[in-house]
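Quick one: the structure is below, questions incoming.
As you look at this complex, bear in mind that one protein chain is not there, while each of the others sits in place.
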Amino acid sequence: MTTEDGAAAPDGASVADAARDYLAGTIWAQVDEALSGITATPVTDEAERSVIDLIVRVPPREVVAALRALRNPEGMNFDYLRSLTAVDLEEEGVDVVYHLYSVETKHNVTIKSRLPVDRLVVDSATAVWRAANWYEREVGEMFGVRFDGHPDPRNLLLPEEMTDFFPLRKSHPLAEIEVLQGEGIAYEEGEL
Amino acid sequence: MRGIVRAMATTLGTFVRGPVTREYPERHRPIPQRDRAFPLLLWDFDTDEPFCTGCHACERACPVECMTVLMKDNPAHTSLGGTSKRRKIIDKFWIDYARCMRCNICVEVCNFDAIAMNNTWSGHEISVYDRADLVMDLPQLLAQHKAGAIDEWVAP
Amino acid sequence: MNGEIFGFEINIWLDALARLGLAVGLMTVAAMALIYLERKVIARFQQRLGPTRTGPAGILQSPADALKLLGKEDLRPKNADPWVFELAPYFVFVPIFLVFVAIPFAFGWQIRILELGLLYVLAVSSINIVGWVMAGWGSDNRYAMLGALRAAAQGISYELPLVIALVAVAMVVSLPGDVRGSLNLGEIVTEQGHIPYIVWQPLAFVIFYVAMLAELNRTPFDIPVGESEVVGGPFVEYSGIRWSMFFLGEYTALLLLSLLGAAVFLGGWAWPLGETVAEQNEILGVLYQFGLTAAKTGFLIFTVFWVRATMPRMRVDQLMAFSWKVLLPLSFAQILANGLVLVYGWPDVLLLLASGAGLVLLAVIIDRAVKRPAERPGRPSGALEGEAAT
Partner (left out) sequence: MVANTHEQEFETQELLINMGPQHPSTHGVFRMVLGVDGEVVTDVVPHIGYMHRGAEKLCETMDFRQGVGYMDRTEYLANFNAELSYVLAVEKLAGIEVPERAQWVRMILCELNRLSSHFMFTGAFGTDVGVFGTAFVYSFREREVLLDLFEEITGDRLMYAYFRPGGLAWEVPDNFESRVHEVLLSAERGIRDMDGLLTQNEIFLARTKGVGAISAADAIDWGMSGPSLRASGVPLDLRRDDPYLYYPQVKFDVITGEAGDVFDRYHVRLKEMRESVRIIEQCMERLADGPILPERLPRMLRTPPGEIYERTEAPRGEYGIYLVSQGGNRPYRLKIRSACLSNLQALRDMTIGHYVADAVVILGSIDIVLCEVDR
């Protein structure tokens, strides 16, 4: 845990202070209350946090419980699933990212869950939001994440039989551009 | 019934107003100076050679990698008895118009104002039967400005 | 057995052939001209230019299209029913041309003067629905099938208001000798020398006009051929000459029904002063009468184009409801009112009053109907639940 700020010596106390200051400016207190009983940790590290929204990390097993708790209309009422995606971190695993929004209170929160490379499985959020359906299909085909309990886990954008290839993983770089330039083109020196 | 009458009146209104169509192949609409079709190289009339020194800046900045640039020592450099101040000059230059996405970045990164976007109709009316014919080489890239056909506008 | 044409006596068969050839040739040319005109007129409504490339102002566009279609390969889908598929265009094409036999263009200028002309016109013109259904069924295409079923439902539904609206006029035709009622188109036109029937029967005219749009599958009733839904409906699999036969049939039908409307409601060649001019100078009179017919038909056709450029398409359930729940009862009411007036010998003004009241009622019904939002007619069946690409 280091901060980018090189001037202040990164000792434990100042990091904790900075984290507390940062969290005080967010809706963490309310989110924490809504997520009682779930191991949720806010992201305070400057290199990882979002510029505008609060990010909360949740272990994979508790993701759906956390989402359900946040959606609860009597609590924070995060009723709008903005986006559901994933980030491939190579050997560290895959982050599944949920961007939530509350139409009523206009709060934003991001839920993240780190899936280990050897177990890319998480419960499906389709029971919480129907909107999660296609997003999960997309993440599934692009990253190889399996969403348990998804009603229709076919490929969405890719061909349906393409289930062994996950294009958005970092281990699959873009294909080289086949360079056509200059091939078979007559070029005469004196023409200039 | 009022809505139907109003709709009929609207169409009658446009019936009276007359056509707005531009008859394209017969009448070319004047296109603005900033129009960007495809990149072209510019010709330095003072020293009678291209502006381009082959510095690879555009090639590196191109998002779609549509350019290939080769440079050479300038035979017309002052040190060799010529009149040009350019030590290096472009040797070979290819732009694949089929791949170019006309983003103007090459023009922006060029340090010598040597490349510009074609802003005439000739840049829009390129059609060929073979895709390889869209790969333009140095003489083709220089020809238009050399002939004075380009209304030069280099984006800052 | 000799007939007479332009004052020359010729064999009756030759006479018939000549008349038929004249009609078919003329109508084909007229239909092609209509296609060109429609493209130009609608383009103007949409602030476009329409065809410009073939000949001056694109005037040769239709012949060029015809040539192109003739040169095209006549495709037939592999699974199509060959007989039904190939014969369907004729069932659309031929009846429409037959109708022209009874249409009056000027005084005495009719291919055949039929005593029951109106009946004949209506009877023959409805055959073409068979052709549409054949085309849809024979193509082995789901869009075509859907379109054909729509066409059948629509054609049958609107045939009734169309017929009844025309019958309402035929009832009130007053002939010399205080006789009312005639189905002879020539007589119907002649009797409108002073006042056309649209004045006495505005409701009947409106019903006729709407039903005519529907019969012609014209916007807002172009449901069977709706581009954005069934991509051309029954004709989706047709190409080349067969397709052009459908197309020609459509435009000929437009011309035909417009001529019919002009003759029955707008006074055809007789109003205004059709006979007076003819009494002064025979040749000028004929020309004037032709001009009158052409002008009125042209006006009707123009409004059809205008409506096409303006109106959205109705939906199939609305279309049926409009026919069976609105137009049909109103047209019956029109007949009833006419019958009462005639039987009791009430003054003719009552015809106008009753019809006008019906027209107002029609407007009110349309206004009220729109205010009720549609409901979902069906429930999910889950037939495709979890089904992969089908």
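To keep things simple, chains are lettered A, B and C as they appear, and every chain counts its residues starting from 1.
By our rule, contacts are C-beta pairs under 8 Å (C-beta built on N, C-alpha and C of every residue); 3 or more make two chains touch, one makes a residue touch a chain.
Everything numeric in this text was worked out from a predicted model, so none of it was measured.
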Query = What are the shown chains that the omitted chain is in contact with?
reply = A, B, C
Remark   = Contacting the left-out chain: of C:28, C:46, C:126 or C:303, that is C:46
Message = Tell me which stretches of chain A touch the chain missing from the display.
response = 4, 46-53, 55, 79-83, 85, 87-88, 97, 99, 103, 106, 108, 110, 129-131, 133-134, 155-159, 167-168, 174
Task = Over the whole complex, note the residues of chain C touching the chain we left out.
result = 42, 45-48, 142-143, 146, 150, 219-220, 222-223, 226-231, 308-318, 366-367, 369-370, 372-385, 387, 389-390
Query = What chain B residues would touch the chain not displayed?
reply = 1-4, 6-7, 9-11, 13-14, 20, 31-32, 34-36, 61, 63, 101-105, 108, 117, 119, 155-156
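Convention: only the chains that are shown with their structure count from here on.
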Task = Compute the centre of every chain as the mean of its C-alpha atoms, then state which one is farthest from the centre of chain B.
result = C
Query = Approximately how many whole Å separate the CA-defined centres of chain A and chain C?
reply = 63
Centroid spacing, where centroids are CA-atom means, of chain B and chain C in whole angstrom = 56
Note = Residue set of chain B touching chain C in the complex reads 1-2, 4, 7-8, 10-12, 14-15, 17-21, 23
Inquiry  = Can you tell me which positions in chain C touch chain B when the two form their complex?
reply    = 43-49, 52, 306-307, 309-311, 363, 366-367
